[in-house]
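There's a structure below that I have some questions on.
Every protein chain of the complex appears in place save one, which is left out.
Chain naming follows the written order as A, B and C, and within any one chain the residues start at number 1.
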Amino acid sequence: MSSPETGRQLRYVDALCEAFDQEMERDPSVFVFGLDVDDHKSIQGSTKGLLQKFGPERVFTTPLSEDAMTGVAIGAAMAGMRPIHVHIRMDFMMLAMNQLVNIAAKAHYMWGGQVKVPLVVRSMIGKSWGQGAQHSQGLHSMFMHVPGLKVVAPSNAHDAKGCMIAAIRDDNPVVFMEHRLLYPTQSEVALEPFTVEPGKARICTHGDDITIVGISNMAQEAIRAAELLAEVGVHAEVIDPIWLAPLDIETIAASARRTRRLLVIDNSWTMAGASAEIIAGVMERAGPQPGIQAERMGFSPSACPTSPWLEELFYPNPGTIAATAWTMVRPGDKPWAPSPERTKLAYQVQFKGPF
Amino acid sequence: MSSPETGRQLRYVDALCEAFDQEMERDPSVFVFGLDVDDHKSIQGSTKGLLQKFGPERVFTTPLSEDAMTGVAIGAAMAGMRPIHVHIRMDFMMLAMNQLVNIAAKAHYMWGGQVKVPLVVRSMIGKSWGQGAQHSQGLHSMFMHVPGLKVVAPSNAHDAKGCMIAAIRDDNPVVFMEHRLLYPTQSEVALEPFTVEPGKARICTHGDDITIVGISNMAQEAIRAAELLAEVGVHAEVIDPIWLAPLDIETIAASARRTRRLLVIDNSWTMAGASAEIIAGVMERAGPQPGIQAERMGFSPSACPTSPWLEELFYPNPGTIAATAWTMVRPGDKPWAPSPERTKLAYQVQFKGPF
Amino acid sequence: MPKAFAASPADIERVYRAIKRIRRVEEVTADIYPSDKIKSPVHLAIGQELVSVAVCDVLKPGDVVGGSYRSHAVFLAKGGDLNAMMAEMYGKDTGCCRGKGGSMHIGDAAVGVAGSSAVVGTQIPMMAGYALALKHQAKGGVAVVFFGDGATEEGCFYETLNFAALMNLPLLFVCENNGYAIHEPIAKRRARPDALCAIANAMGVPARRVADGNTFAVRDAAGSAIERIRKGGGPEFIEAQVYRWREHVGPNEDFDQDYRCRSEAEPWMANDEVTRLAALIDPAIRAAIDDRIEAEIAAAVTFAEQSPPPKPEELHTNVFA
Partner (left out) sequence: MPKAFAASPADIERVYRAIKRIRRVEEVTADIYPSDKIKSPVHLAIGQELVSVAVCDVLKPGDVVGGSYRSHAVFLAKGGDLNAMMAEMYGKDTGCCRGKGGSMHIGDAAVGVAGSSAVVGTQIPMMAGYALALKHQAKGGVAVVFFGDGATEEGCFYETLNFAALMNLPLLFVCENNGYAIHEPIAKRRARPDALCAIANAMGVPARRVADGNTFAVRDAAGSAIERIRKGGGPEFIEAQVYRWREHVGPNEDFDQDYRCRSEAEPWMANDEVTRLAALIDPAIRAAIDDRIEAEIAAAVTFAEQSPPPKPEELHTNVFA
């Protein structure tokens, strides 16, 4: 993770928690609420200690009422507070759509700039261990679609902290998308508060053969794929957009213009999704020349099955990403895929209860 | 409208109503419900006479409870009925997202094929006369994104009837998107029941210079733009996808491969939307050659303002579409736009109360 | 007959002035409407003004109110700027939302009118959010949310009742029950149309119904509720029975339509609070009040008509703060 660091390693989950802690300390208008934020599991540890430190006025659970609680968050934000509303799964945000799309996104505009909605909505994408159709969705593209919402999906601990602080300080509603499998991953994270601001993508690996964009957890999978590809002489430029709205399409377009190959890996379905946006955005900017080859990978176009044999096939992984990139770079050659053993080594530790 | 016709002209709104009438006659498991379907305004006339003919058991209003009513529709569909659930504005479907995304789309899959959800969800896109931020949205791309849902947006009376009959007979949940401004528009519509099936786009005008795809009402605006363009010697191939999911991307890709220019006009925002999908889908299929230039137009990236001076600028119109297409086709020439008077003639009659 | 409430002449004059002013704004709006100068759907409050006036009469400047697309009365009663409201309906740059909101989305943050919302029920949890903030601020501020009978059928209504009670929020729920959601009578939408107060009570929000359309009865109920709320007593609920005189949206009467008949309206019109209160005021004083109202409204119309439209670049401002 390219950033001025202290050498301190922190887990993604702890980086989030540190961001809350520091921002709540700094600004008394920040509060954290949502189902189960104050129980002993504290959202997998991401809100750990906050109740003890800041008290139940600023850290509290709610009834199971996502729709109204979103409205409450919006109203409180308009009234000058800075709520962080937590959903343990992104799937449950479907209950919050009316308030987010019809009020939060539009409040500043339709009320002529009279009010602001400095709101952070946290949610987690679940994966593996039979989480299934209703506990695994990455629904960020729905939010990207709606002007007035910002969307961010940090893929590492450093960005988790920096993006969270930026999101909390932002005067607009920010949909903050976490990934359950990233929680235990570590990276260098500065102790002092810092921000990773909207609108700047990160080039994670440099390469001239192909541009691979990975969203959320897929940024990590893409980096692993790039390692596999490097072993066979293919050099991929992996880009993590970090913020999806606003999206730094220029950085991606510049890379794709150079490599002339663009592979976008989303942590969701491809249809009318973030990966479509990235390809369309690059094509609009690049024009018909130099002739860029574009492809997308993402969830299989189905609900997420629970059976591990099917679930395995549902997601892109370093092996399938590398194989796809290979064929794009060497269309004349015979297809290649990393050996299963080698691929396995590149895999992420899979999640297995507690759920 | 290319189809075997009788010469009978029918308005879009009446074509919809005829579809309900004929299908309810044919199949006693079809019923229509939703806010205000049974009042004297009968959803702008689209459900007119149904109550009288089929009785309150099959045509009934509901409490203002979009979330639960969607669940009711889904359950009834699983139990073997064929509900048509009506929302007078697409914006209000945000209240139905949880049931549609988390249950309707996934039921057949996650319950291993045990149940089907033959459900039609009707909604209307509003436009003009200060409908504003919360009564004007086209949110189809959110539904396109989710496997298991079908999405259709007919742009003329013929397709309205044919798509509605196809949707009612479909064993899957279909999000049926109407446009308020299309209601009074007429086209040839056969009296006998017929279907316009999923997965086949329509080429509305033929041309070699540019492919223009228009979604929902924008198909009509694109046809008007093509007329304006023809007057200055630019020949546009206008394509109406009709069904957005499944999407007939092949027809669009074939056209774009030939014209080498692709302009997609959506009745919504472009970001991570249907227009992005169409460009990405074409680019994936066409490959880096022949080098296709792609652009999108859609709602301005803001909420919809109510002031007519701003609202006018919010939407693409035949004039702005034609001007954009001109620049794509003749990048070397100086920009051109149809004269305001000429453009005005090409305009759709704008809606003005009753609301 | 409504029972008499203790109201001083000053009270009566103030309340009359507020109701009459709203009535006249609505009537003038309806008169202008056919000219197409107002390019916005209008949901008039005629017949229902008394509720906003009665409730806002017991509020303080630091209190905050919020309502639905039918919020002209709430806006004006809480002190919203009339010029800015009229200009908003005209879509002008001087409108309270700079022409971006129209009649359905008026608001005036400076005087505690939160923006109103056209998706039924959405303002209910939003105002609970304001109440939560007011509670944190601990300065005795109260939030009031106005909504129709139809809005009580949305899930968020119940969810908010529970949350408000659980958190002891300084929030007054005010249901303006006009018996209709668009053209659908409440009996077609509710198993127990008369049970709104019972529901609120069961959810833990003390509830009271005012059935007779008397401004001072509503004011009494609101006054004592607000007093308890301000002292930390937690949320309360008032159901005020009213009648909508005009069509759901638009300037006209609609008794010739298929869904209700004039005879239903007549008792309400006969007991019209504008007329009743007017009769309680010295004619000379009343005439002075009325004159001032007319002048104010005429000035607002002129202001709206003469204001410039928004500049094109306004399309892109205020998307993000």
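The criterion applied here is as follows: contacts are C-beta pairs under 8 Å (C-beta built on N, C-alpha and C of every residue); 3 or more make two chains touch, one makes a residue touch a chain.
All values derive from a computational prediction rather than experimental measurement.
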Q: Using the whole complex, pick out the displayed chains that touch the missing one.
A: A, B, C
(Q) Using the touch definition from the top, which of C:158, C:180 or C:216 touches the missing chain? (A) C:158
Q.
Going by the contact rule already stated, which one of A:191, A:232 or A:313 would touch the omitted chain in the full complex?
A. A:313
Q: List the residues of subunit A that touch the chain left out of this view.
A: 35-36, 39-41, 61-68, 91-92, 94-95, 129-135, 300-303, 305-310, 313-314, 352-355
Q. Residues of subunit C in contact with the chain that isn't shown?
A. 153-159, 162, 165-166, 188-192, 195, 198-199, 201-205
Q | subunit B, residues in touch with the chain not shown (by the definition above) | A | 31, 57, 62-63, 65, 67-81, 83, 98-99, 102-103, 107-118, 147-148, 150, 171-172
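One rule holds in what follows: only the chains that are shown with their structure count from here on.
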Q: Once you've mapped the touching chain pairs, tell me: line, ring, star, complete or other?
A: complete
(Q) Please identify the chain with the largest separation between its CA centroid and the CA centroid of subunit C. (A) A
(Q) Need the CA-centroid distance for the pair subunit B / subunit C, whole Å please. (A) 36
Q. Using CA atom averages as chain centres, what separation in Å is found between subunit A and subunit B?
A. 31
**Q.** Multi-partner residues of subunit A (each touching 2 or more other chains)
**A.** 67, 98, 102, 109-110, 147-148
**Q.** Shared-contact residues (touching 2 or more other chains) in subunit C
**A.** 95, 99-101, 105, 117, 119, 155, 318-319
